[in-house]
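Sending over a structure as C-alpha cells; questions will come in a sec.
Omission of a single protein chain aside, the complex is shown with its protein chains in their original locations.
Coming up: chain A.
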Amino acid sequence: MGMGITRSHVFFVTGLCVGFLYMHYIVYSDPSTAEPAFFPLGHTNDVMKMMNVPLLMFKCSHPDKNESTLSQNVRVLCWIMTGPRNLESRAKHIRATWAKRCNKILYMSSVETDFPTVGLNVSEGRDQLYWKTIRAFQYIYQHHQNDYDWFLKADDDTFVVIENLRHILSKQDPKKPVYFGRRFAPFVHQGYMSGGAGYVLSKEALKRFIEGFDKGKCTHFSTIEDMALGKCMETMNVEPGDSRDVKGRQTFHPYPPDKYLIKQQPRKRPWYLIYDHYKPREGPECCSDHAVSFHYIYPVQMYMLDYFTYHLRPYGYKYRYNPDVTTTEVESNNTTTVSD
C-alpha cells in the first residue's frame, strides 16, 4: 500500500459504494414483500412463490358508478330531532356515523350551538315535539327547499342507511306528493309514518305541509308528532308510499333489529307490531337486506350497526338478495357451484 491516498484508491472506494448500492437495489427491489425477492430462505409464502403466472384479473373491477350518481340525482336533506341534553350523549354519535352520508345534515334543537345546531323557536320536552317538527320543516322550506329532492326526519336514536334510502327514492318522483316510512294503521284513515323509524317527504310533500299551516288547513291539534303530521299529509292529499323491498320486506323499523329478527313460533302480533299497516313478519323475513332504518339505537349499537353495514362482511359471499334482478332473469340463471 502506498503512503498517501492515490486517485486509484478514490476510484476503488467509489466503485465499492456503487457496486454495493447497485446490488442492494437489485436484491431488495420487489415492492410487494419486505424480503429479498431472490432468496427462498426465510418466510416462504408457500403456494404463492411457486407460481410464476402473468397478471390476470379474476373479476374485472368497475368503479362504484351506482353510488356516486345516486348521490347526485337523489339529493336528501336529513334533519335530526334533538336537544341540548342529547348532543353529547346521542347526536354526537350520529355525526360520527351516518350523518355524513346525507347530502345535507341539520341538527334541530331549541338552542343554536356550535355543534352545529339550528335553534328553533320552541322549548324542550316530549309535548313540544310536533312544534319542533313544524318549525324544523318551516326552517328547511325557507332555506333549502330548492336544493334537495327529499327531506328526511330522524330522531337522535335512529340509525339510517342513506344509500338504501336513495335506492328506494330513485324509483320515485320528488315532484309528486308522497312520503315514505314505516306505515302505521290507526288514528289516521290513510295511516301515518312512525316518527322513530324516520320518514321522508318529497319536495312536493314538504311544500304542501308548509302550505297546510300557512292556510290553516293543518294545525297543532296534537302533541303526537308522527300521527299529527300524518293527519296533515292526509288533509293535503299527500300519499303514504310503500317502502317495502321487492320481496315485501320492511325497510324502516321503529325498533332495534333484535326485536324482529329472532325466530319465533307463529303467534298473535306482539304489542310492538300492533300498529303496522302491512302484515308484519317475525324472523329473518322481517327485514330487508337493504334496510333503511332502526330506532331505539343507543351509541354502542349505533357503532355496531355502522360496523355491520359498512365494514364487516363475508369475503367473496354471493348475496342471495338482488333487487335489480327481475323474475325472468332469475329463472334463466344457472348457478354453478364453485366451492363444493
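Here, a residue touches a chain if its C-beta (ideal position, glycine included) is under 8 Å from a C-beta of that chain, and two chains touch if they have at least 3 such contacts; residues count from 1.
By definition in this document, contacts and distances are computed from a predicted model.
**Q** What is the missing chain called in its UniProt entry, if the choices are "N-alpha-acetyltransferase 35, NatC auxiliary subunit-like isoform X1", "C1GALT1-specific chaperone 1", "NADH-ubiquinone oxidoreductase chain 4" or "LYR motif containing 4"?
**A** In UniProt, the chain that is not shown appears as "C1GALT1-specific chaperone 1".
**Q** Which listed residue, A:Val13, A:Ile274 or A:Val325, touches the chain dropped from view?
**A** Once the missing chain is taken into account, the touching residue is A:Val13.
**Q** Among A:His24, A:Lys176, A:His189 or A:Arg269, which one touches the chain that has been omitted from the display?
**A** A:His24
**Q** Applying the definition given at the start, please give the residues of chain A touching the unseen chain.
**A** 7-9, 11-24, 27-28, 32, 35-36, 39, 41-43, 45-48, 51, 53-59, 61-62, 64, 66-67, 70, 96-97, 161-164, 166-167, 257-258, 261-263, 283-285, 287, 289-291, 299-301, 303-321, 323, 335, 337-340
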